[in-house]
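Okay, structure first, notes after.
Every protein chain but one is kept in place in this view of the complex.
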Amino acid sequence: MTTQGSIEWKPFPAPGRRLRLGFVGGGRGAFIGEVHARGAKLSNRWDVVAGALSSDPEVARQSGADWMLAPDRVYTSYAEMAEREAERPDGIDAVAITTPNNSHHAIAVAFLDQGIDVICEKPITTNLDDALDLVERQRKTGLVFGVTHTYAAHAMVRQAREMVAAGELGRIRQVHVEYAQEWAMPPPSPDRKGAFWRIDPKQVGPAFSTADVGTHAHHLACFVTGMEMTKLRAELHVCGAPKPLDDTAFMHVRFEDDVPGTLWVSQAAAGTYCALRLRVFGERAGLEWDQEEPGLLHFNRLGEPPQTIVRGVGAGVGNSARRLIRMPRGHLEGSIDAWANIYTEFAVAVEARRDGRTIDEGLLDYPTVEDGARGVKFVEAAVESHRAGGAWTDCRLSL
Amino acid sequence: MTTQGSIEWKPFPAPGRRLRLGFVGGGRGAFIGEVHARGAKLSNRWDVVAGALSSDPEVARQSGADWMLAPDRVYTSYAEMAEREAERPDGIDAVAITTPNNSHHAIAVAFLDQGIDVICEKPITTNLDDALDLVERQRKTGLVFGVTHTYAAHAMVRQAREMVAAGELGRIRQVHVEYAQEWAMPPPSPDRKGAFWRIDPKQVGPAFSTADVGTHAHHLACFVTGMEMTKLRAELHVCGAPKPLDDTAFMHVRFEDDVPGTLWVSQAAAGTYCALRLRVFGERAGLEWDQEEPGLLHFNRLGEPPQTIVRGVGAGVGNSARRLIRMPRGHLEGSIDAWANIYTEFAVAVEARRDGRTIDEGLLDYPTVEDGARGVKFVEAAVESHRAGGAWTDCRLSL
Amino acid sequence: MTTQGSIEWKPFPAPGRRLRLGFVGGGRGAFIGEVHARGAKLSNRWDVVAGALSSDPEVARQSGADWMLAPDRVYTSYAEMAEREAERPDGIDAVAITTPNNSHHAIAVAFLDQGIDVICEKPITTNLDDALDLVERQRKTGLVFGVTHTYAAHAMVRQAREMVAAGELGRIRQVHVEYAQEWAMPPPSPDRKGAFWRIDPKQVGPAFSTADVGTHAHHLACFVTGMEMTKLRAELHVCGAPKPLDDTAFMHVRFEDDVPGTLWVSQAAAGTYCALRLRVFGERAGLEWDQEEPGLLHFNRLGEPPQTIVRGVGAGVGNSARRLIRMPRGHLEGSIDAWANIYTEFAVAVEARRDGRTIDEGLLDYPTVEDGARGVKFVEAAVESHRAGGAWTDCRLSL
Partner (left out) sequence: MTTQGSIEWKPFPAPGRRLRLGFVGGGRGAFIGEVHARGAKLSNRWDVVAGALSSDPEVARQSGADWMLAPDRVYTSYAEMAEREAERPDGIDAVAITTPNNSHHAIAVAFLDQGIDVICEKPITTNLDDALDLVERQRKTGLVFGVTHTYAAHAMVRQAREMVAAGELGRIRQVHVEYAQEWAMPPPSPDRKGAFWRIDPKQVGPAFSTADVGTHAHHLACFVTGMEMTKLRAELHVCGAPKPLDDTAFMHVRFEDDVPGTLWVSQAAAGTYCALRLRVFGERAGLEWDQEEPGLLHFNRLGEPPQTIVRGVGAGVGNSARRLIRMPRGHLEGSIDAWANIYTEFAVAVEARRDGRTIDEGLLDYPTVEDGARGVKFVEAAVESHRAGGAWTDCRLSL
């Protein structure tokens, strides 16, 4: 009835050992670093052993203690960390980069140069040149470079992707994606430290919401449909408290084969939290996924009653989702489970690379440095389109 | 806590008599005529007594029998009907026009010329000249001319409008409206007679979905926010079976004060039925209304738990909604109730006009011929914008 | 996939004429009488032409004017009304009895004696003897006697019944029904006239909620499962403001074949409106219907994704539901539509009886006087069980 069984069942290989993970960023007052760390722990594949959690020595020390790192592995400089960890026999296998956007490139380069695999927050850089440089470095080194478009690691997003790929929807005819939040409606305040740097052009580049949540929306739509976004016309707005960058963007877009779509992102929409929602309409069926109910996939065939495919083994759930399932149906997997999923996939990739093993095609589906670069291209195209009065602007990235 | 009590409670005046309603259109095989008739009956203000239900004599006769009309009031020509009914002492008070769009203008003129009030399906005409002509004729005659943007007659749409007007949301910052259906995904078939004329440019003018469901979306957004839509940039698409007109449209729009918004309509979105949904985001709160759950109004103040205002007396429901409520909370009012609401308002207006009485300001809030003309302007602007490659196009209508 | 097509499609016969309906009860300040009248009008099968709307002459006169009845058909005595209407050549075809419970029997007798068909509110009487007397009288006369368990006239309740009958759930294993409201939490107040008589033992008999909403829950569970309830053990409680009768009841019940179930009713459950919900679990599937979302039927087969069968033509909707559908999927049918459905079925039955025609088996499925008597037996059994400390008490009625 659905795709279960259409792909041979193959779980991830069991871990050979616990991998060692280091962090740049994530000190006291930061938010996303701890989320990475908890996801890594929940994956049961990683130990967090080192960190340049802050450039302020006292904050670094305290944060290192919070994280229970050995004092000699608490750094105040990522450069020093990269060097020293590369030298240690028990040095980190990978680094997670969770700093403001404008520092990602330099940090990533430092670790790639030492042969250390990289897991990087999105957007991977604040301009396309830097992003392409990272693509080139990853290609030269063959190192693992993952990007945390974590929403795509929810089991039911994989299910959606598998169903589209299996032709369950027929040819895709239109795609709508949106991501709405409310937190940038009021001005930033001291208890939300991240609210300051996220709207600072120096730290995030030419866009706020288009980059912060827009890249997630862009990635999700492309990931599920299996199609690249080819062009867009964008308007950027400030709908919340005054700020130097957009907090809202409206776009008309095209995917491959000229499939039309829309994209709306806002961080100034009162009453919304993390309302990332994707709707894909095909010739024979439509589907809808909502990040705030991540375990449900709404699937509607023309002429049949609507179905809700519920995360869990069986009952229409295919193999690409099943690989990621830990809890039985009815016990919800939430955001941290998606983080555990993506860190599981990173671990499988990192362990295989370090052991010189090949991974079966299709087993892993995490976002790569290329996906990260496509996100940066998307941001730049949106800003360019906006500046040109909403002109159609190419956003495809040939890599 | 909400707006209840902010406006003095005033119900509609009790009917002095049952009004007489005639129909043009609505014969066997038609759909919307019967819906009008049932709404009128449910309002308990109208008797349906005459009809030019079809131009085919046999169909007219059978349909008249179905409707239990007296044989001498079953017509095959609207012109004849207008004349004869105007002569009868018990002639119709108003006519409901439920024919394909291209005939609305001539029919309306025929009845207005006879001094008969008009209730007309949307869009009221297939071009702006005709629409402006109807506006002018209505103004000259002072007759009632209502347009059945019936969704706006749901009690909780009135509640939303009242809350916006009362400033509950603060200044409006963005508006998103959409209306998705699936029925035009497959090609028209004989069992769906309406599917043929709705996509025929001769009968509907330059647009299908933009006119058919787009005008509803346009009206609803303007009605709730109390703002006119000023300009738009549109793309029209065919996402379903091939057809000569759009079945899908994407728009970026502006309302007064340059408030930005989006509008998406499609009748080729598999898995959607009548998914008309409005989201309005203001400085202090956001609201959402979904036509498929018409008795609920989602209202979210920044920093407070989300509320669901449920149709019924008390519990946050204001006077403009309360006037329209017949069933206690928990017993749903559906689509036919909205039809009864709009026919109640038409009746109050018609009875007052015929009796030479004035209606208190703010008591009635039904769509008028001006609203109808604005809808036609919206359609023309969308088509023009699309033809100009999505250029910003003025859609404001100064009346 | 579901039952569509399992039963040959057969619509209701078209009406030969508009039937004439009279009312006892329903004067100013009453609630349910008007609901009956609107349902009858919406069915397009009835004209409301006479009424003993109140025993107070002035209220009767005013109410008659509200209802636009001819003055000579406004009565202050139901007995006089029965007599006079029976004499008129254009006398009523049926009477709707919408008075407090203790008067139902005498009124019904008066009209049955005159050969007039009866539509009666539930519970039909305040004691079983009276109910059995009505059963006997109906049998003797062969008159139509319908009871307004109107919830069972929602299209998707018919769908549920058809699916159970078709074996879609396999053998039924457990049944849970509940009906919760909040309005009897506070004490009655002058603006809720009905709140006084509904809790007065003289007017309603030995139970309040068990009779008022309990009989609906009892009927719905039996109707959908196709099984009679055989025994029960009940506790009656007062959970809201002090009152002489129960406002809450908990029951463990058995249906035929010893199928176990529970029944909970309360009119003192803060935050609930008309929360009538039925859940039926069978060997192969379960279903759930909620009166506040009447157009949806949740249907869950073991090992398959959950389905939502949505009211409308096709997409899994069977014939017994389809007969009752007027609005396309996506345009909600609410409570008044269920009233129109039940009044349509009454009309078909009344017209056939008066014309001496037979109705095909299975075409009509409205609640009869026997169903009404079973409701009274249910109430008496619940009270008896409660008084016996919750002893198992037979509630089957052999008729």
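Observations, loosely collected:
The first chain written gets the first letter, and so on, giving A, B and C; residue counts start at 1 in each chain.
Rule of thumb we're sticking to: a contact is a pair of C-beta atoms (placed from the backbone, for glycine too) under 8 Å apart; a residue touches a chain by one contact, two chains touch by 3 or more.
Note that the coordinates shown come from a computational prediction; the quantities given were computed from them, not determined experimentally.
The omitted chain makes contact with just one of the residues B:G240, B:G316, B:G334 or B:G375: B:G316.
In the complete assembly, the contact with the undisplayed chain comes from C:H176, out of C:H176, C:R192 or C:R396. From the options B:P89, B:G142, B:P305 or B:G356, the residue with contact to the chain not on display is B:P305.
Only one of C:R192, C:R301 or C:R396 touches the absent chain when the whole complex is considered: C:R301. In the full complex, chain C makes contact with the omitted chain through residues 169, 173-174, 176, 182, 185-186, 233, 235, 237, 239-240, 248, 250, 252, 260, 262, 264, 266, 268-272, 279, 281-288, 298-302, 306, 390.
Interface residues of chain A facing the missing partner chain: 14-15, 17-18, 31, 34-35, 37-38, 41-42, 44, 66, 68, 181, 272-275, 291-295, 310, 312, 326-337. Against the chain not shown here, chain B presents residues 1-2, 299, 303-310, 314-316.
Keep this in mind: only the chains that are shown with their structure count from here on.
Centres computed as Cα averages put chain B at a distance of 34 Å from chain C.
Across the assembly, chain A contributes 299, 306 as residues in contact with two or more other chains.
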